[in-house]
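Every protein chain except one is present and positioned as in the full complex.
Every chain is named by a letter (A and B) in the order it is written, and numbering of its residues begins at 1.
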Amino acid sequence: MSNLTDLTMAEARDGLRAKDFSAVDLTKAHLEAIEGAGALNCFVTNTPDLALERAAQSDNRIGSGESGSMEGMPIAVKDLFCTRDVQTTASSHILQGFTPTYESTVSQNLIDDGAIMLGKTNLDEFAMGSSNETSYFEPVVNPWRREGDDTPLVPGGSSGGSSASVAARLCVGATGTDTGGSIRQPAAFTGIVGVKPTYGRCSRWGIVAFASSLDQAGPMTRTVRDAAIMLGSMASYDPKDSTSIDRDVPNYEAELGKDVRGLKIGIPTEYRVDGMDPEIEKLWSSGADWLRDAGAEIVDISLPHTKYALPAYYIIAPAEASSNLARYDGVKYGLRVSESDDDITELYEKTRAEGFGTEVKRRVLIGTYVLSAGYYDAYYIKAQKVRSLIAQDFTNVFDKVDAILTPTTPSAAFGIGDRTDDPISMYLNDVFTVTVNLAGLPGISIPAGLDANGLPLGLQLIGRAFDEQTLFRLGSVVEQAAAFKASPVNWWSAAS
Amino acid sequence: MSVDIQTVRRIAKLARIQVSENDADLESMTTELNAILNWVEQLEEVDTSNVSPMKSAVETSLFQRADKVTDGGYPEKIVKNAPRAQDNMFVVPRVVE
Partner (left out) sequence: MSNMQERRGQVIQGVTGDWEVVVGLEVHAQVASNAKLFSGAPTTFGAGPNENVSLVDAAMPGMLPVINQFCVEQAIRTGLGINAKINLKSVFDRKNYFYPDLPAGYQISQYKDPIVGEGVVTVDLADGQSVDIGIERLHLEQDAGKSTHEGDHSLVDLNRAGVALMEIVSKPDIRSSEEAAAYLQKLRAILRYLGTCDGNMEEGSLRADVNVSVRKSGDPFGTRCEIKNVNSIRFVAAAIDYEARRQVDLIEDGGEVDQETRLFDPNTGKTRTMRSKEDAHDYRYFPDPDLLPLEFDQSVVDEIARNLPELPDQKKARFIEELGLSAYDAGVLVSEKETADFFEEAAAGRDPKIVANWTTGELFAALNKSGQSLSDCNVSAKQLGALIDLIADDTISGRIAKDVFEIMFEKGGNPAEIVEERGLKQVTDTSEIEAIVDQVIANNPDKAAEVKTKPKAIGWFVGQVMQASGGKANPKAVNEILKRKLES
């Protein structure tokens, strides 16, 4: 038996079906890997007992021929998804100790399909960040290192615990959420696949809200096929989420290997930003070549308002967040900081001052300001108008092309602490991903190569709303052509 | 537009986040917020005179549920995570009207 933790989801599924190993075997192997990966700090909460219990149940179902699409799959769940009777923190001090009495729709869908949760992964506090450094529970460390260099690198964010645990073979897949790039950017930084589905494809019910009009859950896996399998389970129409869309979930896996000849792929001029890393530019044109070789047609397109996406995002997302985070007030759950003679306002102010970290406070303040009397039109309404233009840009080009190819990130993973002094330089990580959230479209990041330092780089495909199928078809072509087989060298077991 | 320390105090009060009473401690925060505000203000370059603000990222109609009682009846769960609760109610410092 090969190392069980090296199996992809599809391979593990075949192995379980063939009874080469049991779900308990598979789960144990991953739990052991997690135990040996403390140095990566991927998890906020580990749930080994629950995992083994569910794995045993999974084996029973396999035995009686009742396997679900995710049967026996050991997965990690971003600690932004509420999980029944398992602490859910959003990596914030303010939610420490909070144990939901309910299960998010997405994680319930995964459970219903037989998936086994190994634990809750670390993230940027309330998903606000691109490096996982804003977590109250300390940064996650990227399993990848530059060649010949022990500098600890960030795993990307906000789904950094999820990306690192998938890359380090601690689980076969993980859930992420993506508000401005929080699935795709960490996927690119850790050499894995990440999908941000169309807004409304996965239910937001039970996911701690950051920016409601942008948040969307998605899978993080090591292959495109695994992402297709996992998204098929996560996606559903949910009448408990008014922004969820009542559409059948297609068989995404069936799209893999389908012909891409004749599909038109747009290359947006505006993504060729000044001072772009030549390695990334080269990878991007390789991606276009691979798709052309497979029979797709490459077309230059223009998305003229791209430049304004990040500034618009940094008005809209903080505005929504400032309101969404008002419920963390020390009354109903989580942290409460109060002296005996404090009044209610002092209780609120102290609890929130101590419970929120610097980046969260910064965004709550920005959001409060842009919504406040006298500034609402100049900032919030203006940003929503620009958002309309950005969405319109995509509508215009999708008359001509079937998908858009871009780099996922402007750089490879950087060192922990390298960008924490300048918020805007950190925000620029999402320059290629954030447009997709603003327009509500699906996007996929596929590991496509290594830079000169041996760090992974990703390519992003953007599709029409509810056309994840085309992304999987094209993504599979890119994946095969890139033949990305690299994995991080395990240094952490020794360090843990 | 840029914010001064007094504005930062006012915003922090609105957001119920305690900040230092010492103005000097707020200087770096004010500088940071201004850097971000200056950066987002590049949106002013965009002509949006005939554009309506985006209302929703999804094109669908609002689902309306039937008027049926389907929830409630679990007060212990409601206060289960409360830092302070009494008789299934949340406890807060006395609120005066």
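Just so it is clear, contacts are C-beta pairs under 8 Å (C-beta built on N, C-alpha and C of every residue); 3 or more make two chains touch, one makes a residue touch a chain.
Here the structure is a predicted model, which is why all the values come from computation and not from measurement.
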{"item": "Shown chains touched by the chain that is not drawn here", "value": "A, B"}
{"item": "Touch criterion as defined above, residue of A:331, A:365, A:403 or A:478 at the omitted chain", "value": "A:331"}
{"item": "Sole contact to the chain not displayed, among A:5, A:58, A:104 or A:476", "value": "A:104"}
{"item": "Given A:8, A:96, A:286 or A:323, the one touching the chain that is not displayed", "value": "A:323"}
{"item": "Residues of chain A in contact with the chain not shown", "value": "81-82, 88, 90, 95, 98, 100-102, 104, 204-209, 211-213, 239-243, 319-320, 322-323, 325-327, 329, 331-333, 344-345, 348, 368, 371-373, 376, 380"}
{"item": "Sites on chain B contacted by the missing partner chain, in the whole complex", "value": "13-14, 16, 55-56, 58, 60-73, 75, 77-79, 86-97"}
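Methods note: only the chains that are shown with their structure count from here on.
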{"item": "Distance between the centres, which are taken as Cα means, of chain B and chain A, whole angstrom", "value": "24"}
{"item": "Chain B residues touching chain A - in the complex, by the definition given at the top", "value": "1, 3, 7-8, 11-19, 29, 32-33, 35-37, 39-46, 48, 51-60, 62-63, 65, 74, 77, 79-84, 90, 92-95"}
{"item": "Contacting residues of chain A [partner chain B, same complex]", "value": "97-99, 101, 199-200, 213-214, 239, 242-243, 245-246, 305, 307-308, 311-312, 314-315, 322, 326, 329-336, 338, 342-350, 352-353, 356, 361-362, 364-366, 368-369, 372, 375, 378-379, 381-389, 391, 423-424, 438-440, 465"}
